[in-house]
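Removed from the display is one protein chain of the complex; every other protein chain stays in position.
And then subunit A:
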Amino acid sequence: MKLTFRHYVLLYLLQKCNGDRSVNAIFHILQGKRSSQTIQDVKWYGVTPFFSMLTNWRASSFEKEANALKGHYFTENSRKQASLTTKGEEVVTAFLSKYEWPHYFQGFKHGQAAPVFWKRLALFVQCLSFSIHNERSFLPVFDDVSVQQWLKQRWPKSKAEKKAAASQLHNELYNVLKNVPQRDAVLFTNRLSGYQCTGQTLHQAAYRLHLGEDESAFRFQAVLHDLIEHAKTTIYLSQCAAGLTQKQVLTETARKTRMYLMKGMDIDQIAKARRLKRSTIEDHVVELASEEPSFAIHSYVPVSLQSDIMKAAETTGTFRLKVIKEHLEWHNIAADYFAIRLTLAYFGGSHKHARRLPV
């Protein structure tokens, strides 16, 4: 079996997950599924950059390829959980030792914003380019009314303003691109359209650079993430990113649950009011524990239990709930799954660095 980029990424993520997770969990990470489970997975296992990394991977072919990896003894399963074999560990290590990762990529933070950011940026560059070369008729790269409206609102009026904007945008792009691997800069600029040079499709750009399609798609996204990350200190890149980066991390349904919680209802009451299962509401609360800076965890899990749970996770070296629960029981500590999930989510989530364990 000839391993390609996507296989290495899958193997790498399985490795990061310590044999705790199924291959499907990895698929959800790569697809960028915004469910509380997947969001927590990327945080617990420290793989937030990989969130929504390979969105073009179809479910059907994923299953086939994951099975092939198992069939060729790169991975093995114990029940549903998948882990690497020695052979798998070896190829991942070899891959990592020579693979030059992009300068920056952060799928969890910027993956959602990147597609619209690109549409705005590409259209902006194209329109400026034709306009400063006094050419008015061309085919816009994007027909989306919303993107065109966005541009209309910021379109510079006078010739001088257009020239100034083009020059400024040039410098903003240049300053980021000069710091990324050269091939990534080529990949990115080749995709931009303008006067007398039409952008290439991703497929064409990949072909010219002898890159596979997954890898070129990934590296192209990485440049976008880099641009978004640097947008704060710019004029036009920040306009392209405006309103996209502050997207809610919470799923909509979890936000609804939060509203009920703030009204003072408890989980059972909310489940009844929303006609949902208790376990569903629990999922939402776990999500809130992970994402909400002001989440009051002590009102669900006593402080001493929190610290017991985290110690158990550390000792057992896993985030698997069953293992942690059994470990705690062994020490005569009673904890239900909900308490464990909440605690792991809370300390593994956005509070990871902001807070210390209250030991």
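One rule holds for everything that comes next: a residue touches a chain if its C-beta (ideal position, glycine included) is under 8 Å from a C-beta of that chain, and two chains touch if they have at least 3 such contacts; residues count from 1.
One rule holds in what follows: contacts and distances are computed from a predicted model.
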item: Name of the absent chain as recorded in UniProt (options "Cytochrome b", "Aldehyde oxidoreductase molybdenum-binding subunit PaoC", "ATP-dependent DNA helicase RecQ" or "Signal recognition particle receptor FtsY"); value: "ATP-dependent DNA helicase RecQ"
item: Given A:Tyr8, A:Phe95 or A:Phe142, the one touching the chain that is not displayed; value: A:Phe142
item: Per the touch definition above, residue among A:Lys33, A:His170 or A:Arg320 touching the missing chain; value: A:His170
item: Full-complex contact with the absent chain, from A:His133, A:Arg255 or A:His298; value: A:His133
item: Contact footprint on subunit A, counting only the chain that is left out; value: 119, 122, 125, 128-129, 132-133, 136-143, 145-146, 163, 166-167, 169-170, 173-174, 177, 182, 185-186, 188-190, 192-204, 208
